[in-house]
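A single protein chain has been removed from this complex, and every other one stays in its place.
Chains: A and B, in written order; residue numbering restarts at 1 for each.
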Amino acid sequence: MTFNHYFFNRGLWMHAWRQGGWIGVIYLLLMIFAGPMQLLISNSAYEYQNDPRVLDYMFKEDGEIAILFAFIMCILMAVFLMRYIQSKRAAEMFHSLPVRREQLFTVSLVSGLTMLIIPIWITALISGLMVGNLNHVVFTVDQVIDWAVSLTVISLFIFTFTLFVGMCIGQSILQIIVTVILFLLPSGLNFLYIRYFSRYLYGYYDEDSSSQFITGWSPIEKLLDVSANGFSQRDGWIYFIVSLVLIGLSYLLYKLRPTEKSTQPIVFRYFNPLFRVGVTLCSALLIGLYGITFFGKWDIVWCIIGGVIGYLAAEMVLRKTRHVFDRKLWIGMVFYGVIVALLIYIPMSPLTGYETKVPVPSEVTSVYIGNDIRNDLPAYTTHGMDIEKLNPDMLSSDPDYIQSIVRLHSQVVKDQPDPGNRNDRNYYNVNEQVQIAYVLKDGSRLFRSYMIPKSDEYRSYLQEIQQSGEYKMAFYNLKALGKSDSAIKIRNPDIPKRHIYITQPSEIKQLNQLIIKEKLAVKNPKNNLIYGNTLAMVIQIYKGPYYSNEHYYSWDPQFKPTEQWLKEKGYWDLLVTKVEDISAIVIVPDERTQEEFAVVDYADLFKKYRGTPQQVIISNKNQINELLNRSETEGENADQSYILKLRFKDGTGAYRVLNKESITPDIYKILPK
Amino acid sequence: MIEIKQLTKIFEDERAVEDVSLTVHKGSIFGLLGSNGAGKTTLLKTMAGVYRADKGEVLLEGQPVYENPQSKQRMIFLADQPYFFAQTSIQQMAVFYRAIYPHWDEQRFQQMAQAFASIPLKRKLHRLSKGMQRQASLWLALSCKPDILILDEPIDGLDPVMRRQVKNLLFQEVADREMTVVISSHNLREIEDMCDHVGIMHQGRLLIEKELDDLKAASHKIQIAFRDPRHEQAISGLLDILHKEERGSVGTYIIKGTVERITEVVQTYQPYVFDVLPMTLEEIFIYEMGDAGYDVQPLLL
Partner (left out) sequence: MFELDVRSRKPIYEQLMDKIKEMILYGILKPDEQLPSVRTLSGQLTVNPNTIQKAYRELEREGYIYSQAGKGSFVAPSQQQPGAAQLAEMKERLLKLFAEAIYLGFTKSDIEKLYQQTMEEQERGKSSD
């Protein structure tokens, strides 16, 4: 037999094209929708905008659509081209033909890939012709080629993965289900385990680098993020190489695959235990999580129920019948039950040492402590936050600071104090959320999250940390501020349109230094209320081409150097609220109860007291001046405080709070009784 | 010549075919008999290279069959339920087979259209009845000019006219090209007028394998009424009696040997009654197998 006859058997090729051709046609239509159509839509959307849309890669324009289509169509293509192996009669007919299995598989593989890749490149050609012809979307031929190459690799990966699964599975429907589950499995399991870890592991922080790594392996999740992150060349190579390995394995498994296994759920018996463990584990975790979420208790019972259901399902699929109840079933259930129980228990058990692990100070290079790692710690790159990298401005290497954090950490780990019920109203009042991040000498990271009771045992530990300069540097992001050269917007909180920009570099530097000085002087940042007429300083500390990150600094009126500086520079009068701005001030008492706090707002209060003796309107200039000085633009509402509504002459208004402590005898006289 | 050597095929834990050895000579028509689940289909599929043997081997002219296109292009396996691609006509299927089987004979395909006039060339095959689908698959198979044709219960479901026609088509190929035919059935009557060799399978084993004519000549059913009961004793010493049944003074005997030999022996005792009765192939099997210790009656019907 010639090479030609061996690999280019016309009959087989024609059959493959008949099987998969329609999928290829649909793929083409979907790709045109996902590629050029999206560009056209974007083009008309940007028609009335000043700047055209400049793409840095093609996936930017809702690239997920293309990826989603690729998933659906590549899986379908593989399943249809492998029908001949899954359907009993077809399998027997095809394997009685005088062709070797390599040839049958080669035909499926090559024709399937051709039918998937041609649509991509036709679409790329169409997109390529649009380059420069769209007025409001700017993209390049290179980006189009990059898009097509990426989709080619992605299609190759999904298609070969589905083929590989098909070699191990004997039913088309199950082939689809298992393929999708395997694509989702890494992030799915990760998601489930994280729920359990946060419930059972004391101090568990749920988004450390290792889970990021696992999520990265879940192709669906990773690829559906493509418009935000693009498709990197590194990922492309990984998918390509994995595809080649899968192709090799598929050829090998096909040689081993017995023809009579079509319509059997699992072709190779040694996959059966894996299947049982997988289904039982996922079901135990999933149904367990549902039970725990809805009932909040009996965790083990829910997991066992889930495990039993999962095991029964797995067994029914494997035996292809609902009548599985025999002695063998119960033995298997106990056996797999123990394995699955260990798989669930061990990662949460003391064996891992997760709960008690506290680094030795000498091993720590830098440290962060605060209440929100996720928000504070990621570094800013040109594209915005990068959760993989840490922001050095937030980390401290001060040995004393590290020492004191380790001391707190050790104490907490030793005591494992019970923060009480999370659903309790006071949970966040009696506890303090403390998250610690260590970067260790070996480059690894250690993240923990605790709810520490605000009790005497920990107060001294916490104060020592929180009153240190290092803490304040991170808390107010002062390191970055010291380096910042961004313009500073200063805004009057009463009158939004009354603001100025400090743009002179020397002035920016001076004002930044003043802010740093002010904030370092704060005694306890966690418990620092600003009283009086503050000003808001808005600074873009981190900025990139595609995002802006605004930091607010509320000036503490008690810190006089800033006021002095603003007056010197002549900005003061441009900013503050003056008596002349105001036509009148309306005062009402704030007698809301704890329950009403959330549902009754200031406007409701004024409505409620309108026309009653509790409402007082002040228009005396001296009294207005006094009220302006004593009331606060910012600050907590203490009990029995008053709410002020400033009526400006231009018709706008603003609310202020008058706290009990600020009431002078003069003011007391005019307050509603 | 197909040689099957100590073939064993195991499904999960069940031995579907166990230690079967069999030789089918070129140009012969071999009938494989057995009840449902006896292992016939498995044996045929392993012969055709659809299944891989767990033990033993299948050789065609000394060459293995499994995964060997050189051997497989000379044989065609027709399953009990024919398989065609979705939405295809016989003409489209012919295009496929033509590309697959190098010995495809287009002229033969066209000629046979007369024999299979009931199958329209362009009609979708899945719309045809079961019997017509079988005919279609046979049409395609014969057009491939196979040296070996393996048929799994092919005659069931054909009307007598078509049955005769199919038989004739097969006989033509056998006569013209010495095509070898292996054919299975769960009913002896279906194939006894076709085969020259038969084998019976039961529980995965091949119980017996014989040339049909030998089998027919080998034993006889005879009614005798002896003049003297002692004569019976005398002949049982001389002849190989497989089975005996007495009704009054008349006895029915199944005896191995040629009619001539039996007549000669029996006539010496000048019995009152001596008759050679017709014996069906089924009966022959039943007694042959009974001799080997099997109750074969349920296996054949």
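The rule we apply is simple: contacts are C-beta pairs under 8 Å (C-beta built on N, C-alpha and C of every residue); 3 or more make two chains touch, one makes a residue touch a chain.
Quick caveat, the model's predicted, so the values are computed rather than measured.
J.: One chain isn't displayed here. Which of the visible ones does it touch?
T.: B
J.: Out of B:E14, B:E61, B:E106 or B:D193, which is the one that touches the chain we can't see?
T.: Touches the omitted chain: B:D193.
J.: Out of B:K9, B:K40, B:H186 or B:H220, point to the residue that touches the absent chain in the complete complex.
T.: Once the missing chain is taken into account, the touching residue is B:H220.
J.: With the missing chain put back, which residues of chain B would touch it? List them for me.
T.: 27-29, 164, 167-168, 171-172, 174-176, 192-196, 212-213, 216-217, 220-221, 276-281
The rule is simple: only the chains that are shown with their structure count from here on.
J.: When the centre of a chain is set as the mean of its C-alpha atoms, what distance in Å lies between chain A and chain B?
T.: From the centre of chain A to the centre of chain B is 70 Å.
J.: Contact residues on chain A for chain B in the complex?
T.: 1, 5, 9-12, 14-15, 18, 89-90, 92-93, 95-101, 258-260
J.: Flag every residue of chain B that touches chain A in the complex, lowest number first.
T.: 11, 45, 48-52, 67, 69-74, 76-77, 79, 81, 83, 85, 95-102
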